[in-house]
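For reference, the structure I am asking about is given below.
Other chains of the complex are left out, but the ones given are in their true place.
By written order: A, B and C. Residues from 1 in each chain.
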């Protein structure tokens, strides 16, 4: 943004071993990755259990819910928007899905479908208001957050909804080989997101809108539709996260996921995506989410006083962002 | 407010917890029985909002305030204001500072003590245990205190860690998963409430380890899990409906002019385990 | 081929186009001329469906057209290069060129090889060599300009609108652009060309249409008109010699600002220069020769490797432009929209933004009356065309926006002004006024550094000229040595570096 940041870049880098290395280093993923490695090593030194396979899979499984929310958040932030409703939408989707199965005795498929529709519907609602209503995303999604939480509580009457068919837990705790199902789901969703962002016109348009919305519109990008789509995607990933969370908790929880939106945003920004939009990589978000998960896990493993954990986490996030700030 | 219908206001620290929801249900039933009007608010764990809620109720001219404070000290000015308007104030579940007429609440220290004593017995008096803490408010802190006292009576039981699950199922799940990773020999977990315990239960079941879980509340889900058998072996039940019923009764007694109403009515807690879980409900 | 008839456009209470006609034939380069704010850009936006006219018709090949948006206009064969850039800074040239009309494979995925190939074809047709894999924000202004043109051409436009494309180009690049335009003309493309450089009109255009205050003044074949007549049509009066006379330089003039050892990049050339009171020092050179960076480095707005500055003989270090301001040195940036204007502010506050020392009241407060009076005077002195000083600057025409930024500095009591491309996008009439204001400024003993890519302006205005090449000053010429041949030789000798 500042005049200094517009420094000439090497055009047509010469191919050599050094330059390959430099190119890796020049990738926007490099710094989040370095942050991840540094934090992992620190955690490994401080706690013997950290680097066990079972613990690493444990971290990935814990991370999966926020990481999946962060996929939708990445799309939204790339267009220069924000979605504060993801945690509440996730809770509502899980609650409705569980409620339909348990309270209304519907087949599980109907419940899951309804959960997805809740996510899509609220995403659509956000998207329409932001894109055509031209209302600021932060306030639209804040309002949606309140609405979704309220609806979840009304529907459930404040009680968590348990008594789900036991196979639902497969989504949360199942494994394929040794890999937990949530981790596989997360990997798949990230792959799809990457293809969407980097191999389709839609992805280009997402980046273009974040880069310069007026110019994108002038070039013929259907900015409203693209913006609608990113909020719908965010609603969809929230519903998918709900599925995994429901499998993990084996119940529909209207108050689940409070504050998850902030974790998802932190993951996106830690991953190197510019909060103003236009720049960022989806795998950066994955790195950011894992970084946050490792912080939680490692500090827990070390048995640090929980109050102190918040403080340490805050400083480490600051440090990670500071190191990586050139890319922002 | 022309007709002299009795107005009862109740402010809850939160209403997305079955414990308080069942209190609200009991209140509605009781009020219906005596033909009173009920106003209910949800502070969402925010004292400032709770004070505002009380102020708003006072604007509506309530006669009785049933107060479930999210923080005992912080709510004092609301109590004072209510008393200035001659409203009868009964604290329910957690006490409040200031000129409260009566406090009705569980023996929280006892609850923590009994849960952890039960666990210690089931562990044969030895092993590593952990506490899953919650939001730092007086009742929760008392439960932890009680638990530590019970554990302290067993020299071979080692309290290895205390982590905060924020009484939230999803947070507790992750925290307990990590606990299990870092303390492979963990034998028991005490959760300060059933919400956190349900998350801990999911984590324990996911790990496939033999860890005994006890907790406080007696929530339907917890009771169901205990009935089924498994890691969740005990919850020390509170009686939320009875707290409200007793609280309302005492408030009415004040209203009718009784002068020797007790200032505090501790409500007993009861150990619920697989033996008696079938027959227990709030 | 294209006929616009009776086009009218009003924005709220202001009618900016009052019945304009324009007729353009295939294979013709048609100049659209007029003062700043005459309505040229507005008319072109209407042609492209970005604005809807209040009245009037657009006909293409005799058929009446109503474009709801730019997409429909492009479908009808219209392409435009906007006055303000419309590229996405973080996307590469190829991505920008095919934005919103990406080529895809049968499965709906991007066909990146095909797009790249097509982009290379178009750029080859333009005879332009660009790095294709870096985000466009890292390209020079000229390179960005060619990306814009390539983007418009990638639509196979039959009618191409170029709104002041040469304002940001150096002569050699302009020449290059003209070659491309001639080629397109041969292919039967109709080109509408907007420029304030009249000599360009005579060089390349076939016909002209002139607007004044939103009204159609007349049209003509270029062959039938001369420079004076053209200016009269645009401005409504004659303009004499546009450069004010250069005063004699005092030999004992004090040195106001001295720059010893500026090095922009590690291993790059080291330059130095002096600025004397009462003079205008020109910075000439090709685009990318480091003029802007040198100026920014002096003010601490660009991280140079080395930069030693002396003000009034005192060694000083500027960490940010505010330090320069405190020493009486101000900068008019080259890019008014991104670097000059506070777009959310009205004209008034854009002028007063850095000048509150002058309007202080009771120590801490702003004397709003004084602010208004003084800023309005400044606004009048550069002749900003706007309803009043409370008009928002984003509603102004490009040239008028430039004038607002100039007014900001002329209203200041500065000792040294660095004007980076001061007349970019300014019409002929206003240009000579600005030249006069610059001379008035130096006549008080203050000095100006003028960075300019317009050779006539450099020659006409500068008392001395520093010529830049690849990041440093290679020569300083003075007096009669200031000739276009002289400057160009210094600017290009050695490794001739042609951006385009």
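Worth pointing out:
Please note the rule applied: contacts are C-beta pairs under 8 Å (C-beta built on N, C-alpha and C of every residue); 3 or more make two chains touch, one makes a residue touch a chain.
Remember, it's a predicted structure, so these values are computed and weren't measured experimentally.
Only one copy of each distinct protein chain is displayed here, while the full complex in this structure file has the stoichiometry A x2, B x1, C x1.
We adopt the following convention: only the chains that are shown with their structure count from here on.
Put simply, the C-alpha centre of subunit A and that of subunit B have 34 angstrom between them.
In this assembly, the C-alpha centroid of subunit A lies 43 Å from the C-alpha centroid of subunit C.
Distance from the subunit B centre to the subunit C centre is 71 Å, each centre being the mean of its Cα atoms.
Residues of subunit A in contact with two or more other chains: none. The multi-chain contact residues of subunit B, meaning those touching 2 or more other chains, do not exist; every residue touches at most one other chain. Contact residues on subunit B toward subunit A in their complex (touch as defined above): 15-18, 20-21, 133, 160-164, 168-170, 173-175, 177-179, 181-182, 184, 195, 198-199, 202, 205-206, 220-221, 224.
Within the complex formed with subunit B, the residues of subunit A that make contact are 47, 49, 52, 54-55, 58, 61-62, 65, 153, 157-160, 162, 172-173, 245, 248-251, 253-258, 296-297, 300-303, 306.
Against subunit A, the residues of subunit C that register as touching in their complex are 50, 69-71, 74, 82, 85-91, 95-96, 99-102, 104, 108-110, 131, 133-134, 137-138, 151, 296, 301-303, 339.
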